[in-house]
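The following block contains the structure, expressed as structure tokens.
Every protein chain except one is present and positioned as in the full complex.
Our next item is chain A:
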Amino acid sequence: MNGNVWIAGGGVISGIGHDLGQCMVAFEEMRPGMKTLQHLHSVHADTFPVVEVKAGNAELAQKAGMPAHWSRTALLSMIAAREAWQSTGLGDIAQYRAGFVSANTVGGMDKTEDFMKAFLEDTSKGSLREVVHHECGAVTELVADVLGIRHHVSTISTACSSGANALMYGSRMIRAGMLDVVIAGGTDALTRFTLNGFNTLMILDQQPCRPFDDTRTGLNLGEGAGYVVLVSDEIAKKIQPWCRLSGFANANDAYHQTASSPEGTGNFMAMQGALKMSGLAASEIDYINLHGTGTQNNDSSEGQAVERLFAPAYPPASSTKSFTGHTLGASGGIEAVFSAWALREGIIYPNANFTTRMKEIPFSPVTAFSKDNNLRHVMSNSFGFGGNCSSLVFSKE
């Protein structure tokens, strides 16, 4: 249990870009990705804006080098994971003890929900090809097998904090000396299952979402995948790592199956735990990538937890979900890539659509893109159903 864990690279595909570079352009040009559904079929297409990856499965499959009938979740995962690995310049992955820890919330549900139509009419009907990768872990293995990763392959599903927990687990396996490199993060495709599920909770906004804004009325769902490459000290010596994963914590709110406690108990404990592990004072955090879904409940709880930990001096903070939407199991991974890249490039991301400060908290999110800031430490928050609260801290050195 010693040594540091470094971020050697990262990759993202989301509704604002097919790779990290395109995502950065979208931030710089203030172009959030909310649009009407194009690729997923749903009766709610015209009601709820979503942040869909702007490509059909055939195009994604070609990019991923996978069959187009595989779950979109796997296609997205493959594209981002490969970008992450290639960005490290570490060469053939076969020369390392490598792991793949990928999070997702609904696995191959995009195919299962197609299957169910025929199956419910006649249980001997429905193509089995559409359910063969239903399990969350099956999606991870499709990608691991193409990447050629065998030393460790695992899948975490803790709802919207899944991706962040994948980074923690990967990091701990490196520190225990079990692995040299781990591709860690998450993936999720839009599905009718999740779209309708969040609709029943009445937390989908019919307008572009407005995280940390007093006028917020809910979240927009997004899809995508994001992975960082975690490496040991020894591997990090060979390259110029982006930054270091210096702290993390997972705490449980233990308040309600879906809602956050009003005062954000779990959120506070996760942020505090991550700070403690990194050995930092709250005042040393230079930017917070908020969970910031845009729901009344999350932003209020998270905001109060931030206030309790950071008052009276608030670092710049924003929710990149105002661009990417809430990508569920992918969000912790995508936002880890954004946070790590922020340290490398000195970027503070803007919070789109902000107009009015929330009454219950004394700070407002950052609204303009800027780079070349002198950032030393960045925090990334991810909170999920089941009270699952996770926080990561990245440090430049």
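As a working rule, contacts are C-beta pairs under 8 Å (C-beta built on N, C-alpha and C of every residue); 3 or more make two chains touch, one makes a residue touch a chain; residues count from 1.
Here is the rule we go by: contacts and distances are computed from a predicted model.
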item: Absent chain [UniProt protein name; select from "Beta-ketoacyl synthase", "Branched-chain amino acid ABC transporter permease", "cytochrome-c oxidase" or "Lipoprotein"]; value: "Beta-ketoacyl synthase"
item: Residue among A:265, A:331, A:364 or A:381 that touches the chain left out of view; value: A:265
item: Candidate in contact with the missing chain, chosen from A:25, A:94, A:176 or A:368; value: A:176
item: Hidden partner chain, touching residue among A:42, A:207, A:296 or A:373; value: A:42
item: Which of A:135, A:214, A:263 or A:284 contacts the chain that the document leaves out; value: A:135
item: Which of A:24, A:159 or A:366 contacts the chain that the document leaves out; value: A:159
item: Touching residues on chain A - with respect to the absent chain; value: 1, 42-44, 105, 107, 112-113, 116-117, 119-120, 123-124, 128, 131, 135-138, 140-141, 144-145, 150-159, 165, 169, 172-173, 176, 192-193, 196-197, 199-201, 250-258, 265-266, 269, 384-388
